[in-house]
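Missing here is one protein chain; the remaining ones are kept as they sit in the complex.
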Amino acid sequence: MSPESSSAGGAITRDEVAHLARLSRLAVTDAELDVFAGQLDVILGAVARVGEVAAEDIPPTSHAVPLENVFRPDELRPGLTQEQALSGAPAAEDGRFRVPQILGEEQ
Amino acid sequence: MSELTRLTAAELAQKIHSREVSAVEAAQAHLDRIAAVDERVHAFLHVGAEAALASAALVDESLDADTPPASPLAGVPLALKDVLTTTDMPTTVGSRILEGWRPPYDATVTAKLRAAGVTILGKTNMDEFAMGSSTEYSAYGPTHNPWNLDRIPGGSGGGSAAALAAFEAPLAIGTDTGGSIRQPAAMTGTVGVKPTYGGVSRYGLVACASSLDQAGPCARTVLDAALLHEVIAGHDPLDSTSIDAPVPAVVEAARRGAEGDLHGLRVGVVRELTGEGYQAGVQENFDAALRELEKLGAEVVEVSAPHFQYGLAAYYLILPSEVSSNLARFDAMRYGLRVDKGASAEEVMAATREAGFGPEVKRRIILGTYALSSGYYDAYYGQAQKVRTLISRDFAAAFEQADVLVSPTAPTTAFPIGDKVDDPLAMYLNDLATIPTNLAGTTAMSVPSGVAAEDGLPTGLQVMAPALGEAVMYRVGAAYEAARDAADGSPFATRIPEVKR
Partner (left out) sequence: MSAPTLVDFDDVVDRYDPVLGLEVHVELSTNTKMFCGCPTTFGAEPNTQVCPTCLGLPGSLPVVNRAAVEAAIRIGLALNCDIAPWGRFARKNYFYPDMPKNFQTSQYDEPIAVNGHLDVTLEDGTVVRVGIERAHMEEDTGKSLHVGGATGRIHGAEYSLLDYNRAGVPLIEIVTKMIPDTGARAPEVARAYVTALRDLIRSLGVSDVRMDQGSMRCDVNLSLSPKGSGILGTRSETKNVNSLRSVERAVRYEMTRHAGVLDAGEKVVQETRHFQEDTATTRSGRIKETSEDYRYFPEPDLVPIAPSPEWVEELRGTLPELPWERRARIQQEWQLSDAELRDLVNAGALDLVAATVEAGAPSGEARSWWVSYLAQQANTRGVALDELPITPAQVARVIELVSSGELNNKLARQVVDGVLEGEGEPDEVVAGRGLAVVSDDGALIAAVDEALAAQPDVAEKIRGGKVAAAGAIVGAVMKATRGQADAKRVRELIIERCGT
């Protein structure tokens, strides 16, 4: 999916939505794809107007609050017990979280 | 309805601390009220009656032993938005994906409330993952506006606001990412405050948009909100974004404001946040509020914030981007819903998220994934962060000309349930006036400004102040509230109608 394949101002295709859904691990239905594609298209058209602002020399803000260098000392802090950690687990075995077969490779 | 539920938090606290009334009585009165009306209002997702009464009993025990109250609000009941973690009650965030989840830790805000002796009655309804402006996106059904049960109470914190308006609690906690405290406050005729970003800890606040979220106090009066503000605010070493500075003296400011003198204060009307697009009654009440402020001695000036018009667009790029990342952890592996469809972890993840998230959440995840994609980052997320800088600069410039800025909180009064639920963009427009404050990280509150002539539904006045400028904001809010009450002849809360059958 490249910038060139969708038109300026945010036309987002059904295929693109399907790709994005896969990337974000959402098994959306075909019906949802149709609805979402239409809605997202409209939304993108609206949000694309951030591009109207000429902002070459403007620094981006990622934090509204100008804090820097917030650290903690390298000291132990009580955490959770194994029981607490596993308390919400859909499945557990031998003190570990049990998950279905993983297909992908570790990064 | 018991008289106890009509009291403000300050009044109730006074009666409890003087032992005229016990904390248990106060808790019970509110639990009874919840039992009587919440089937219709649906403000609460969970009521923890036993724990609430036990907590109240401990306060009584302590007070009876002549121990000074743990805080000015010890023994006062409160409704907690279901986005903050509680070890003794589920935390669902209005979503199926966390249905029944019992966190193994309390949010810092929760811990502070407990330490203050506040009686947490239960968890309130909200738009799923705090995304919405009507509470219609809750997976557990909408909350109904106590003023008119066919209407939305606002969102995402409709449950907390409705609980106040239905007299189910005198205090509530909400969270505000784009207006989710303030807009419901306007819709329900209550008071809601978004503190300066970093003013209240986010540890234990299930994240929506990390750089925008803030928990804040909700109440029926400005003084009550101030009292609650001082309990929950303050630096938290567990939250790197929390500000290490003293909590602004908002209670003192609210009391001073109620004395009614605003001479020397400049109130800035943001040109871009009034006029076209605002419902007639909303605009009328706003103009009337300006006149009240002038009568109190304030100088009303017009200011311009030319980049506010891009606020909505920037917000609906930044928020989904952060959301798409924050919600990735809900993958059925460690907690929450697991839908065992498919053999692989990847399939189970996708099926679970499909089943567990509602349409608005999915829309925003997809939109956010798109906006962060390589090739699109600069044009969307990157650009939106620049717009954010411009909006901060607009605020800074405006605050040179005025001590506080004002606008109507929301463009309309509470609309009917179902009206905008299928039109995301129309829904987003609700946040027009509130979003700029979240983007800049500054502070703002909504105070009831009357009811709209055309539909009798409440409207809100938004008062905005610079970062850590809560004191002047509470002062103005309290002054206006007192003046409005004096003009009406009684506190605004008395105008809230009884919940219909």
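Going by the order they are written in, the chains are A and B; count residues from 1 in each one.
Heads up, the rule we're going with is that contacts are C-beta pairs under 8 Å (C-beta built on N, C-alpha and C of every residue); 3 or more make two chains touch, one makes a residue touch a chain.
The structure presented is a predicted model; accordingly, all values stated were derived computationally and were not measured.
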Among the chains in view, which touch the chain not shown?
A, B
Could you tell which one of B:71, B:134 or B:241 touches the chain left off the display?
B:241
Touching the hidden chain, out of B:328, B:355, B:379 or B:429, is B:328
What subunit A residues would touch the chain not displayed?
23, 25, 62-63, 65, 67-82, 85-86, 93-107
Could I get the residues of subunit B that touch the absent chain, sorted low to high?
84-85, 91, 93, 98, 101, 103-105, 107, 202-207, 209-211, 237-241, 321-322, 324-325, 328-331, 333-335, 345-346, 349, 369, 372-374, 377, 381
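Rule of thumb we're sticking to: only the chains that are shown with their structure count from here on.
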Residues of subunit A touching subunit B in the complex:
1-3, 12, 16-17, 20-29, 32, 35-36, 39-40, 42-44, 46-53, 55, 58-65, 67, 70, 72, 80, 84-85, 87-91, 97, 99-104
Enumerate the contact residues on subunit B facing subunit A in the complex.
101-102, 104-105, 196-198, 211, 237, 240-241, 243, 307, 310, 312-314, 316-317, 324, 328, 331-338, 340-351, 353-354, 357, 359, 362-363, 365-367, 369-370, 373, 375-376, 379-380, 382-390, 392, 424-425, 428, 439-442, 467
